[in-house]
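Every protein chain but one is kept in place in this view of the complex.
All chains are identified by letter, namely A, B and C, in their written order; residue positions are counted from 1 within each chain.
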């Protein structure tokens, strides 16, 4: 069930398509993703653009927070950029559920570089949970 | 000078290229941008993806914070999603400088829908200012 | 009604009591407060302690978000410290409602110094709105 939702979201979230994110694992309240930095994800200083890092973490957040099948909408998120990432770096995003009530959820996502395990960004996000279910196919 | 920096950043920030952001105005500590939501910026719920909104605001933030010509690197940012935006919506991002010291800066960016002026997202970001200058061409 | 809620909250929020916050105005989705920095609000660097500034802004946020009489609980908040404040400074906190749905709300609070209008801190906060009403006396 969780994997079906993850597959549906991966196919239909156009930014995940653009970033070519790999869904490595998806469980209730959890998601792990991979992404390799391409030339078209760089900013004018030749580092991975902050919005690309945000979008990568955000997609892991979306899958983890929607994993129960009820529609979860992000209300806010913050990101701290702790180390720069560069062309060709393989990044891993791991989303954990820190809180979940009937109508709210709070998640933290780490983005690390696979080669040396360095923390590239730390992301946290809040969702509001709607009554409706995800139409996952 | 500010406009030269903005043009350089617009050409070399690959995510700004992908989003096809229009630089409407760039002054010292200020930037205004436009963007129209395309089908490939939607999430699985057919709303503008959060990462695309973040990236749009982030680019206005980058131009405003680098407008003096000294390299400003984002250390953190947060975004609140206040209203959903949809396919075809024309969005305006406006970045203002709320604080600037020799080594730090703090900016707030509003993202509004042009047709009705509704606030779509509120973004704020911190930069650390390096000694080096932007190579703007 | 809003003023009754504000009076009740001011009397029963023990941190507002400790900070001796003045409720200057309270309307639906809006609150304005005053506070004067005392010696026992300073940190080890003799500036107004960040937690005291946060608590001041947080109380304006609480009054604005509870102004409709339905219980609003803070889920998250962030604060940016833009200028230091010192012993004897008179501060003004002004809370505005940027978003309100049936179950969520988002508020931004400015903390300025009365004497020169300088921005001391910018605070934003999210609430989750419960079904129950505030027992305001």
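Just so we're on the same page, a contact is a pair of C-beta atoms (placed from the backbone, for glycine too) under 8 Å apart; a residue touches a chain by one contact, two chains touch by 3 or more.
The model shown is predicted, which means the values in this text are computed figures rather than measured ones.
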(message) I'm checking contacts with the chain that's been left out. Which of C:2, C:62, C:95 or C:109 qualifies?
(response) C:62
(message) I need the residue numbers on chain A that touch the omitted chain, in ascending order.
(response) 78, 80, 82-83, 98-99, 106, 108, 119, 122, 124, 126
(message) Touching the absent chain: which residues on chain B qualify?
(response) 75-76, 78, 101, 103-104, 106, 126, 128
(request) Pick out the residues on chain C that sit against the missing chain. (result) 8-9, 11-15, 17-18, 39-45, 49-52, 54-56, 58-59, 62, 71, 73-81, 134
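We take it that only the chains that are shown with their structure count from here on.
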(request) Could you check if the interface between copies chain A and chain C is built from the same residues on both sides, meaning over half shared, or from different ones? (result) same
(message) Quick check for the class: compute each chain's Cα centroid; which one is farthest from the centroid of chain B?
(response) C
(message) Counting only Cα atoms for the centres, state how far chain B is from chain C in Å.
(response) 29
(message) For chain A versus chain C, what separation do you get between their C-alpha means, in angstrom?
(response) 33
(message) Quick check: what residues of chain A touch more than one other chain, meaning two or more?
(response) 75-76, 78
